[in-house]
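The block that comes next holds chain A.
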Amino acid sequence: MLEIRELNVYFGVIHALKGISLTVNDGEIVTLIGANGAGKTTTLRTISGLIKPKSGTISLDGVDITNLSAKERVKLGISHVPEGRRVFPAMTVLENLELGAYLRKDKQGIASDLKKVYEHFPILYDRRRQSAGTLSGGEQQMLAIGRALMSRPRILFLDEPSMGLAPLLVQEIFNIIKSINESGTTILLVEQNASMALKTADRAYVLETGSIVISGSGEELAQSEEIKKAYLGG
Partner candidate 1 sequence: GSGSDSDVIKIGVNYELSKDVATYGQSSVEGIELAIEQINEAGGVNGKKIKLIKYDNESNPSIALTLTTRLMTQDKVVAVLGPATSGAFGSTIPLAMQHKIPIASGSATADGLLVDENGNVKEYAFRICFNDSYQGRAMANFALNNLKKTKAVIIKDNSSDYGKGLAENFKKTFTDNGGTIVAEEAYVKNEVDFNAILTGIKGKDFDVIFIPGYYNEAGLIIKQARAMGIDVPILGADGFDSPELVNLAGEDALNDVYFSNHYSPLDESPVVVDFIESFKKKYNKEPDAFNALGYDLANFVVDGIKRAESLTGKAVKDALEATKDFEGVTGSFSIDENHDPVKALIIIELQNGKQVSTIRAGN
Partner candidate 2 sequence: MKLLEVKKLTKSFGGLMAVSNVSMVIDKGELVGLIGPNGAGKTTVFNLITGMYSPSSGTITLFDGEQGKPIQGQKPNKICNAGVARTFQNIRLFRDLTVLDNVRIAMHRSVKYRLLSCFVHSPGYRSEEQRIIDESIELLKIFNLDGKKDELARNLPYGEQRHLEIARALASRPKLLLLDEPAAGMNPAETAQLSEIIRKVRKLFNLTILLIEHDMSLVMKICERIYVLDFGSVIANGSPDEIKSNERVITAYLGEDAIDA
Partner candidate 3 sequence: MSKGFNKKAFIKTLALLLAFSVVQLLIRFNIISYYYQDILARVCINIILAVSLNLITGFTGQFSLGHAGFMSIGAYTCALIIERVPTVYGFIAGVILGALLAAFAGFLVGLPTLRLKGDYLAIATLGLSEIIRILFINLDSITNGAAGLYLQRRFVNWFWLYLFTVSTVVLISNFVRSSHGRACISIREDEIAAEAVGINTTKYKVIAFMIGSFFAGVAGAVYASYNYFIEPNLFNFSKSIDILVVVVLGGLGSISGSIMAATVLELISSFLQSVAAIRMVLYAVLLILIMLFRPGGLMGSRELSVAMLTELRKKAIAWLKAMPARAVHAVRSIAKGSGKPGDKSAGKGRVDG
């Protein structure tokens, strides 16, 4: 479904992504793990159009989207839960969610998706009139995911969704990711919590200082000694 070839990204002189290639197939959960500063966030931001790559191609369903604007990518079904949540702080929870459906016109669809989000995250319903900036860290994370779901994406990027969440919720979030996936959304997941991520994912890529060093199925990597040592604290 998503195919990335030889992506190179620079920040001034910093070569942040060094010719990355990866694919995500329809219906998969793919995870991208790696140490701090490896370039995971940069990869996601490039795919969703927030950063312009120096070279390389990104294609969705065989269509080259490298030069499309972020807006057009959203239209094509990409949705991105950014690092650090990035909710709209001065807007209410409800308004945030509505903005997630900005490009959609089907009122009924939006309403039913809103209901679904509230089912996933009941606390958001309780807080729907509170401004998002005053939510607790975890609440904001839920809001960010909920907001992304509101565009009814075909492929969802999640950048460290478990960061700052209570243990119960971490499990919950991964369950939700699974159920979102099961309901037909393809997922590209960036995580620090590598053990959970590998458990959840069908396939995984390991990123180190801007290059992909290992890839394989989730289980495979979870067993790998190297990975265990570097990322699983084992």
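With respect to how the candidates were assembled, all candidates are chains of the complex that A comes from, given by their letters.
FYI, contacts are C-beta pairs under 8 Å (C-beta built on N, C-alpha and C of every residue); 3 or more make two chains touch, one makes a residue touch a chain; residues count from 1.
Predicted model only: the values in this text are computed from it and were never measured.
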Candidate number, among 1, 2 or 3, whose chain touches chain A in this complex: 2
Candidate 2 contact footprint on chain A (complex, rising order): 35-37, 84, 123, 130, 134-139, 141-142, 160, 163-171, 192-195, 229-234
